[in-house]
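Could you have a look at this structure, given as structure tokens, before my questions?
Missing here is one protein chain; the remaining ones are kept as they sit in the complex.
A and B are the chain letters, set down in written order, and residue numbers restart from 1 in every chain.
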Amino acid sequence: MEITLGELAARFGAEVHGDANCVVRRVASLERAQEGDISFLSNPRFRRHLTSTHASAVILDREMLADCVVNALISRDPYVTYAHVASLLHPPLAMEAGIHASAVIGEHCILADDVAIAAHATLGRGVRLARGVIIGAGCVLGDGVEIGEGGRLAPNVTVHAGVRIGQRVIIHSGAVIGGEGFGFANERGVWIKIAQIGSVIIGDDVDIGSNTTIDRGALGDTVIEDGVKLDNQVQIAHNVKIGAHTAIAGCTGVAGSTSIGERCAIGGGVGISGHLEIVDDVQVTGTTFVSQSIREKGVYSSGTPFEPVAAWRRNFVRMRQLDDMAKRLHELEQEFGRMRAQREQGQNK
Amino acid sequence: MEITLGELAARFGAEVHGDANCVVRRVASLERAQEGDISFLSNPRFRRHLTSTHASAVILDREMLADCVVNALISRDPYVTYAHVASLLHPPLAMEAGIHASAVIGEHCILADDVAIAAHATLGRGVRLARGVIIGAGCVLGDGVEIGEGGRLAPNVTVHAGVRIGQRVIIHSGAVIGGEGFGFANERGVWIKIAQIGSVIIGDDVDIGSNTTIDRGALGDTVIEDGVKLDNQVQIAHNVKIGAHTAIAGCTGVAGSTSIGERCAIGGGVGISGHLEIVDDVQVTGTTFVSQSIREKGVYSSGTPFEPVAAWRRNFVRMRQLDDMAKRLHELEQEFGRMRAQREQGQNK
Partner (left out) sequence: MEITLGELAARFGAEVHGDANCVVRRVASLERAQEGDISFLSNPRFRRHLTSTHASAVILDREMLADCVVNALISRDPYVTYAHVASLLHPPLAMEAGIHASAVIGEHCILADDVAIAAHATLGRGVRLARGVIIGAGCVLGDGVEIGEGGRLAPNVTVHAGVRIGQRVIIHSGAVIGGEGFGFANERGVWIKIAQIGSVIIGDDVDIGSNTTIDRGALGDTVIEDGVKLDNQVQIAHNVKIGAHTAIAGCTGVAGSTSIGERCAIGGGVGISGHLEIVDDVQVTGTTFVSQSIREKGVYSSGTPFEPVAAWRRNFVRMRQLDDMAKRLHELEQEFGRMRAQREQGQNK
């Protein structure tokens, strides 16, 4: 794949500064780029690399143009333009259409002509795969699973019976979609399993990271709307709903029946309790514990600062005394107020 | 599967109010239920749905009966009765007995006549599977693994050599049982591996969630007792012991050699340090860090409240000053006490 700056500009609504016939073949960082590479500058912190880069061209904002010693592709949002250029020059590895001889396909499956199913994949009965779907080696799809056009499952993904997946969804290795939710009733100290008879419904353009787990609903479905992006090792419990275009970073867990709005950005290592509602456009910073519903958009955080261990131990002990400290402070304020009042009375006599 | 209310009442010790011949086929929520569905009410918050439900019958407590416009199955613990009814009407997907042609079975395995082993499963040497065991597609069982009656492994589970599993155990996809524990000795800055020669012993009626990991013991075994329920992405390190009927929610990690008692309920995202003892009947709320043994039953928590980020930043800074604040408060109390004493002395003169 090679393309001229002029073609890139036309395709992505950018403007060429320099040689529109300059050909680029790969993307690279400003520091490592060589001839034939196109780089980008979105963070002004790295501006100094502009003057020394060996890239054939750089995607940048007009304001950075003065420092650029090579061809430029001027964009209002250089990172977005870079995303488009990188996808064009480095498309995902294609897999030839066809079903590997070792794959096991159940009865009554409906598979588009051009699907690619790799070695040792196992499809249950009645699976439906639309055009362009790729199923990696070792994947297991339960009965009745449906995957929309252009879906791509990396190796060793498990999708349980009845899960419905939209178009252009990418699921990374080790992810488990539609496992049974964690539902039990306690009968005199013994846990009785609650049948998990809902499913998982995944919209279009969703990305699901490696070893992420999404449980099926108990009654009703777990729902992941269009454009949601889940990083690795995210845990989504039964009957959770995640609104369109929300992104969740790695190692975050969302407990059962919680509903997260659209366009939220949830950091890594966050814990979100069950049965909560989080409105649209909420940001939650990394490792926050969300124990109550969030009713207003904004940025939310919890947690304590890290410190050298000796300082932390001293402060740690005080946290257990915090309520006591607050009461003593209040009492001192009261006493002090009374004393001052007495003094003023005395002086006024 | 269909059954009358009268039969359900007899089977599960409940009482019918209304038509004992009413036939039900599925469970559903009060809001979504239609004819032929049986629903339940366990949380009084949803009482209002009783008056508008289209369910054929509702499982409920006698006190809720007045609001119920349809047939009722009266139970002292409606959620437990619902659990039993749902399991009866929605049994886990059966797999036909038999060994798929693509499965690989090692020498000297002892398999009951009715086991079901799916495509691309791999069994090592000397594996023993009791009656009714189901092994999902892509599962790998090491040499000498034993699984008791009615065990069910979802696809892509890995069970390492020598692990012993009781009856009716369910293991969800991506779980890894019996991996090598994280044991190293440090020799002049270089980590030397400690051979992990113990195993994992799992009791009866244990559930293990998707992508959960349970390491084998270093010396001696990691032990999961009867009735334990582990959610997804739980990490159990080597030589941990988990007492009977304890439940652990998702994303929780338990470090090596810690012993957790019976009937404990550990929330999600909890971290439990190594070499601790936690007694029976302890509850730990979500995202708590348990850094010391717990010697008395009760409910335990840690962590800070989440807040809008600006407020959090202000409080965050103060946490590093907490010990200093505590000392200053103490000093102020002392000084104030001295001043008051002087004043009183002065007044008494």
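Quick note on the criterion: a contact is a pair of C-beta atoms (placed from the backbone, for glycine too) under 8 Å apart; a residue touches a chain by one contact, two chains touch by 3 or more.
Only a predicted model underlies this, so the values are computations on that prediction, with no experimental measurement involved.
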Selected from A:211, A:258 or A:283 as touching the chain missing from the view: A:211
Omitted-chain contact residue, chosen from A:17, A:120 or A:216: A:120
Full-complex contact with the absent chain, from B:10, B:69, B:93 or B:317: B:317
Of A:53, A:196, A:233 or A:283, the one touching the omitted chain in the full complex: A:233
Touching residues on chain B - with respect to the absent chain: 102, 104, 120, 122, 138, 140, 142-143, 156, 158, 160-161, 174, 176, 179-180, 182, 184-187, 189-195, 197, 211, 213, 215, 219-220, 233, 235, 237, 251, 253, 255, 271, 273, 284-285, 288-292, 298-305, 307, 311, 314-315, 317-319, 321-322, 325, 328-329, 332, 335-336, 339
Touching residues on chain A - with respect to the absent chain: 26-29, 32, 77, 79-80, 82-84, 86-87, 89-93, 100, 102, 118-120, 136-138, 154-156, 170, 172-174, 207, 209-211, 227, 229, 231-233, 245, 247, 249-251, 263, 268-269, 286-287, 303-309, 312-313, 316-317, 319-320, 322-323, 325-326, 329, 332-333, 336, 339-340, 343
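Simple rule for what comes next: only the chains that are shown with their structure count from here on.
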Centre-of-Cα separation between chain B and chain A, whole angstrom: 25
